[in-house]
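In this view, the complex is presented without one of its protein chains, the others remaining in place.
For reference, chains read A and B in written order, and residue numbers begin at 1 within each chain.
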């Protein structure tokens, strides 16, 4: 799509005498050759055996085809090779590098190196020494190092973004991972081609996500994270994510539909209901995080007891579910009625908490919601008939919640659908997709309306908003109550998914999601004020402790530190809302309104905060 | 044991502890309008600092007369270092950031401090025993322990020296000026950064005193003790009028007494038989907070700080 001609362009291979060079003294041509050779060698090495025993998970002992972590090395090596070929201007691959910069090469090389060396080291450490490596392992280690060396010999940035890497190490590193400021616009595509691309990307996204959920052992998940992080980062710096988000912006409805199609397709790709269970938990967590995002991201109200609203919904649903352990065991509401009751109960609590506090400064809300979360936990713990009224059955909770039945469809039984068997969790998963769709719809529609604008205005400058005639208290209360009732809705489903409700998940902090701290972390990590951010954040925060057992004990510590570092260095989260980004970083650059992007660009060149 | 005077005394004691912690919230808030959520955890680290001195530094069998002052010093050093470190590395870089940023940082800090203690302090994942002063004195209507006497004396000493400091010392006056108007204060040559650090340090110091009293009184400490105590101390600060140091102590005492009376007598009220006792005390404390915010958001001694809706 770049309209440059044959032979390497001047901007890529300017004469070595004048052009800046990487830290390694190699001619540019040689560096590039090294990248290509190394990339291909890495690919080849995955067909060899890396270790002699199948004790290391994934069986890396086979010659002839890759297995387990080797597939990840293969993927990363393939990306390196493709980007290198694109930098050679190979016909048909040029679109990979619209800006012609070297950063994606470096990042994919680091990814390949990282996952390969991680694997090699994991083999050596777990099996007790380097002797456990087969020659193939050594070859892979060396092969994956070559592209890295090659990439480090290339100049850090393209000619367009300047040459000055004279600053300290920090600046040099920044220059290496910077995204070019200008990404040439893509050739206009017709509508069908655009939709085809979106479909393909969605399918790819589903495949990547499914792979992540289905990883069977911690090593594989870490390798997966290494590859995905560097690959996405490389695509971002290559400018491809920007291009894609322009496509998305032009086909918003279609993308949304594809997104939900992909979400619906997920259980059909699963043979084991266990993974559908993970899926449904991520969805519940993500949906609640999205609800919290209305409160925190749009209206700027810090709600630290949000999970209590989920709890209110869950307990309400449990009480009217017909469970024999419920206080009202005779009562069994149909699902729609239970959902509405759960929402209404959460709404009532939301208003009770919000009404006195939302007139005051935001800090008070934070602490009162924190207190409310605590009251909720204490109250449900105590209402066992001994130390309080008999309502919630105390710490034992309400077990044996029957499965949902909708239109004669029992969610508890497996169902066959077009040759696929959908288990219990897959059924609930699909129900949660529906509920998430509702929440996404509520979020996007509310955000883009009179009420949404007044939330943002209040968040931006309450005095000015009031002077524009906005009743701050009223609109804040609406945001707060809306957030509460959406959490209540998610809670009603979660009660049925988990068979029982107990007080433990509904507290401020705990080692597994959902709890208020995790929810907040999901929103902040993913990106406040975006739709995709909290969902991504929730998926990550759910999968990390789920997949990495050794982290379990330290996960809260890690999240605490992560929150501090995020606020300090990237307060807008992984997926930045353009507005938020500008709010947090004084970039001073002019925005370019005619090229809207879905994902913001990280302000790598500016300092966060003050 | 359950007489009204005894309950009042219990409430007063509990309340002075809240008040000592609340000072930290209120001073920091008065100067930088920041709710330092992690203050409860600073209190907790103070307790573990003091415990470290007793359990790992002092020889076994040191008399409590010698141990308590040294534990106070140990606790104070840890709590002040944590408080000042939090200000320097977590809050200061965010001083110009949107309001949400320091609040979220505070949550992160609070989690991180709890988890550091839980993961790395030997045996801290469960309650660890703390030397207690259990000798009781019968004063007629009320019975109190040595730890209670320590707490009362510590609270009085701390409050009066703080009052003297704020009123009389140069730094104290600079603090008042900074609280009124940080920009002007800076123009007048006051090093506002220093003032802010001092506010955090005093908060840490008082939290450490409260932490030692807590340990001596209850005989054990754990990594979660800061969460609820911090929340209640904040409630106390709001109750008294946040930003006002006397308000913090008054709020603490009112909250302590209200909570004690509620847990002792609320089950005598018809219809609320099952809502009394220690397990519901926290619920009543928070109900009081919400009630105060509803009726008198500026607190007992505070000026109006409410936004007009």
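By our rule, contacts are C-beta pairs under 8 Å (C-beta built on N, C-alpha and C of every residue); 3 or more make two chains touch, one makes a residue touch a chain.
In the analysis below, contacts and distances are computed from a predicted model.
Student: Leaving aside the chains on screen, match the unshown one to its UniProt name from "Aerobic carbon-monoxide dehydrogenase large subunit", "ABC transporter ATP-binding protein", "histidine kinase" or "Multisubunit potassium/proton antiporter PhaF subunit".
Tutor: This omitted chain is identified in its UniProt record as "ABC transporter ATP-binding protein".
Student: Of A:434, A:468 or A:565, which sits in contact with the chain we cannot see?
Tutor: Checking the options A:434, A:468 or A:565, the one contacting the hidden chain is A:468.
Student: Sort through A:452, A:491 or A:571 and give me the one touching the missing partner chain.
Tutor: Of the listed residues, the one touching the omitted chain is A:452.
Student: Touch as defined at the start, partner being the missing chain; which of B:55, B:127, B:152 or B:166 qualifies?
Tutor: From the options B:55, B:127, B:152 or B:166, the contact with the absent chain belongs to B:166.
Student: Considering the entire assembly, which residues of chain A contact the chain that has been omitted?
Tutor: Interface with the chain not displayed, on the chain A side: 361, 441-442, 445-446, 448-454, 456-457, 460-472, 478, 482, 579-580, 582-583, 590-591, 593-594.
We take it that only the chains that are shown with their structure count from here on.
Student: Nearest whole angstrom, what separates the Cα centre of chain A from the Cα centre of chain B?
Tutor: Inter-chain centre distance comes to 38 Å.
Student: Chain B touches which residues of chain A in the complex?
Tutor: Counting only chain A, the residues touching chain B are 296, 300, 302, 304, 353, 356-364, 366-368, 370-372, 374-375, 378-379, 381-382, 387-389, 462, 466, 471-474, 508-509, 517, 520, 524, 528, 553-554, 556-557, 559-564, 566-568, 571, 583-584, 609-610.
Student: Using the touch rule from the top, collect the residues of chain B that touch chain A in their complex.
Tutor: Residue positions touching the partner: 35, 37, 90, 93-105, 107-116, 119, 227-228, 231, 234-235, 238, 274-275, 277, 279-280, 282-283, 286-287, 289-290, 293-294, 297, 305-309.
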